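Once you've had a glance at the structure underneath, I'll fire off some questions.
Apart from one protein chain that is not included, each protein chain of the complex appears where it belongs.
Labels A and B are assigned to the chains in the order they are written; within every chain, residues are numbered from 1.
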Amino acid sequence: MAGTAISGRLTGRLVWQRATLLAVTEETAGARSLAFEVPGWPGHLGGQHVDLRLTADDGYTAQRSYSMSAPAGGDLVTITVQRVDDGEVSPYLVDQLRIGDAVELRGPVGGWFVWRPTDPAPVLLVGGGSGVVPLMAMIRARRAAGSRVPFRLIYSVRTPADVLFARELRQPPIADGGLDTAWVYTREAPAGAAGLPHRITLSDLTAHGWPADLEPMCFVCGPTGFVEAVATALVDLGHPADRVKTERFGPSGS
Amino acid sequence: MTLSPGFRGRHRSQAAGLPPGQYLTTDFPVLSAGPTPRISRERWEFTIRTEHQVEHRWSWSQLQQLPVQTPTVDLHCVTKWSKLATSWRGVSLDDLFAGVDTAAEFAMVHSFGGYTTNLPVADLLDGKAWIVHTYEGADLHPEHGGPARLLVPHLYLWKSAKWVRGIELMVQNRPGFWEGVGYHDYGDPWREQRYQGD
Partner (left out) sequence: MALDGNTLAGPLSELFAVDVTAAVSRCAGCGQQDAVADLLVYGPDPGWVARCPGCDSVVLRIVRGPSAVWLDLHGSAALRIPL
């Protein structure tokens, strides 16, 4: 496969590869991060996806696309999966898959919703629920690259117990200097939080985002309704539509 | 092939008597190719247009005046699930075609929202197809094609167009929405006619 020496698969036909589960991190009661070993993985950019395929012993297969939650690190590919209760694939990945088990992966794919460490523009990340996953990959890629590009993250989440990557975002490592995180709780805010639970508003974006004059690159990821609302608000605040990149997810990602 | 130990997939089991390659399901999966149309019964109408451009129209209340039939049938979806003994209420296509003068061999079924599917006229007649509006005793939910859908259970379920609004009779065959991108022109589950060339 081409591109072994560069970050991200740039050319070449996509093939399924065997991926062995190496490590698991419990993130919340309903989500965990899965680190797979994929020999010969070509590397990837923050925001890219991987397609995952499961095969039952009778030959039945199911396939889903997941965002990676960590930047490239050798042959390691990390995704973070939120359980969708009536889903077909996510309950298996969150509750059943054990260290040493294998799935098939192909990727990386997607060249649109990605952050490149060479881009000097300030970055606004707006995540709703598990939409924070590809944004986390960008934050970690920034750290790995030693980048000083200023990042702001606005993370909208139901309750404190639903926060993914909580420790890393609440007590960021020193290398995350220049990353500011703001929280919007939609159902239940932690004790001592300023303001009542609410859906994200224009004033959240004004208070915790960047002025449009700074020409930031904005990445918005979450459920369809959340993404539409935030992207519309950002354009209303003067951000050019082509500086607002979006990614929506729905039940098909279950 | 890499097997994932313990992975079973959606509630399904292999059962005797199903068409080849099908699994049994007890839920009713919803597959969509676009936004779900919301059509009120007041706005609903159904049209058969012949090859001579003669139009036959039924409003919702006119449809209700035709004889009611209550088919109980098995459904076979091309995505490999089958659902047995589903019960429906509706009108036979035989009654709708009773006053239609046509020699056309092919039909294009049209839906609200733009979906189309083609099949031979013969497969709509002789007690093989219905316009149904009630599923398991309740009004057909918009997700499953309500207010009314076509039901042609002897063919794969994509032929049973949801949100049906009319039938265009054609002298020459033409592919519908899925038939134009690889799915089989006829779609007989017992002969496993999923894709073109099957």
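Just so we're on the same page, contacts are C-beta pairs under 8 Å (C-beta built on N, C-alpha and C of every residue); 3 or more make two chains touch, one makes a residue touch a chain.
Just so we're clear, the structure is a prediction, and the values are computed from it rather than from any experiment.
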Self-check item: Option touching the unshown chain, where B:78, B:109 or B:155 are the choices
Solution: B:78
Quiz item: Any idea which of A:113, A:151, A:210 or A:226 touches the chain not displayed?
Solution: A:113
Practice problem: Using the touch rule from the top, list residues of chain B that touch the missing partner. | Solution: 31-35, 78-79, 114, 158, 178, 180-183, 194-195
Quiz item: In terms of residues, what is the contact footprint of the unshown chain on chain A?
Solution: 11-14, 48-49, 51, 63, 65, 106-107, 109-113, 224, 245-253
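Methods note: only the chains that are shown with their structure count from here on.
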Exercise. Go ahead and note the Å separation of the Cα centroids belonging to chain A and chain B.
Key: 39
Practice problem: Within their complex, state which residues of chain B touch chain A. | Solution: 1-10, 12, 14, 23
Exercise. Name, in rising order, each residue of chain A that touches chain B in their complex.
Key: 18, 54-60, 62, 88, 92, 96-97, 101-104
